[in-house]
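Sharing a structure with you now.
As you look at this complex, bear in mind that one protein chain is not there, while each of the others sits in place.
Take a look at chain A:
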Amino acid sequence: MTGLQLANLDDFLARRWEDVVELALQHLAAVAISLALATAIGVLIGLLVWDRPVPRSVSLTAAGIAITIPSLALLALLSPVLGLGWAPTIVSLVFYSLLPIVRNTVVGLREVPGHLVESARGMGMTPAAVLLRIQLPLAWPVIVTGIRVAAQLTVGIAAIAAYVAGPGLGVYIFRGLSSLGSVNALNFALTGTLCVVLLALLIDGAFVLITRYSTPRGLRA
């Protein structure tokens, strides 16, 4: 029985590879757009709260609680407001990305040695220049690690977005699950799942390179 269906998988892929590539690209786009938005928002939140104890623990606690909301539940809550498709998908992915990005921005900025900031101020840099030219570059390796964690998280969660007719490989997984017993049910689910795993590995590999080339040379190990 299994042998029969694996033999079918070849056939299945041969007939639908264009479709699969299309879904994989959608998946990647959803992850990339969400990460870009989450990075902008998350780093901004981090910059605003890292040096203020109360806002800092409030935002980190809030982000920590947020991430425990099951993704299906969040999507079910978002869809009455945002409808179906890309909108609830992107919003939920940004939502889950915020915790690692905010947290790492805060940690990264707090780890910048105080004497370097003092040295910069003592040379007459404005606070904005100290932030942009000293604190952010020094915190960057930690921040980028946060974005990488968020990327891993969102590749998986994006698959669930098919529940609200979202884009990406979740479409295959859900089609497989909803047609259990039919000839291609397992092929759909398996293809969707494997491609998600493959995509996760590719994105992680990309982050190894991004981390390396975006880290200032003087900070590289």
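Definition applied: a residue touches a chain if its C-beta (ideal position, glycine included) is under 8 Å from a C-beta of that chain, and two chains touch if they have at least 3 such contacts; residues count from 1.
Throughout what follows, contacts and distances are computed from a predicted model.
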Protein that the absent chain corresponds to, by UniProt name, given "Tryptophan synthase beta chain", "ABC-type quaternary amine transporter", "Copper-containing nitrite reductase" or "(2Fe-2S)-binding protein": "ABC-type quaternary amine transporter"
Residue, one of A:L25, A:L116, A:V183 or A:A206, that touches the chain absent here: A:L116
Interface with the undisplayed chain - residues on chain A: 113, 115-116, 118-126, 129, 134, 137-138, 216-219
